[in-house]
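Contents: one structure, followed by commentary.
The complex is shown incomplete by one protein chain, all other protein chains being positioned as in the whole.
Right, chain A next:
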Amino acid sequence: MKSSPFDYHRPESLAEALSLFAEWGEEARALAGGQSLVPMLAMRLARPAVVVDLARIPELRGVARTAGGWRIGTMTREVELERVAGLPPIIAAAISHIGHFQIRTQGTVGGSLVHLDPAGEWPALSMLLEATLELASSRGSRRLSAREFALAPMLAALEPDELLVAVELPDCGGPFGFEEVERRPGDFALVGAACHGASVVAFGTGRVPQRLTGCEAHMAAGGGSGLELRKLAEDEMEAHGDIHASAAYRRQVGARLVERVVGAAAAA
């Protein structure tokens, strides 16, 4: 479990990083918190020619209050975010499900978003809250919605020379529900669900976090949490099976979680 050889760069500015990606394109991988990339390197599942470590780029870090919400730098570590005063409780709740303290000490918001694990909390949150993702390359910058960004498991809509610079979240205070099934505290969710306002998302079930539009329509029409909602969730939820849980488990238990998070968001 030693990685195949690669060149290592640790640029000190965003411009420097972007020029490296412009030069190396698909052969380069960005190293954020390393919580997924490093094991993938060790198992030679990822074998980039160049690793660009983003740890020393000041403009990629930090959390700022904006007119309409929050702007979080891609290299902001989850522990740093946890300490931000006035952080909306839904973000704190989601972060509390990310691995263990040690993982959150290294793990970054952008790393999780780009890695796009189907059970990842950040992809789920970005889809739920309709986050905007800010991408940059030496050609310029552009913005994508969470939905546009999440193409497939482990596949973000990034061009080979592009970097995720920041994520913008709208104001997201107020009641919410956020639930996961973990076999051990800190594990990846077998299935998860979250609700905020009129939005419901299921994650860990399908290819990418899934907005449950049927459930959302039911709520918009004045329907509450309950058996009917559960049934809707069960019907529309994409689900896969693996050694930890069958598709039937994910659908049925996931639907119960949907019922819970919708109830929590309505009750609070």
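Operating definition for what follows: a residue touches a chain if its C-beta (ideal position, glycine included) is under 8 Å from a C-beta of that chain, and two chains touch if they have at least 3 such contacts; residues count from 1.
One rule holds for everything that comes next: contacts and distances are computed from a predicted model.
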**Request:** Pick, from "Carbohydrate ABC transporter permease", "Xanthine dehydrogenase family protein", "Aspartate carbamoyltransferase" or "Nitrate reductase subunit beta", the protein name that UniProt gives for the chain of this complex that is not shown.
**Result:** "Xanthine dehydrogenase family protein"
**Message:** Please identify which residue in A:54, A:181, A:215 or A:264 touches the non-displayed chain.
**Reply:** A:181
**Absent-chain interface as seen on chain A, which is shown** = 1-5, 39, 43-44, 181-188, 190, 242-246, 248-249, 252-253, 256-257, 260
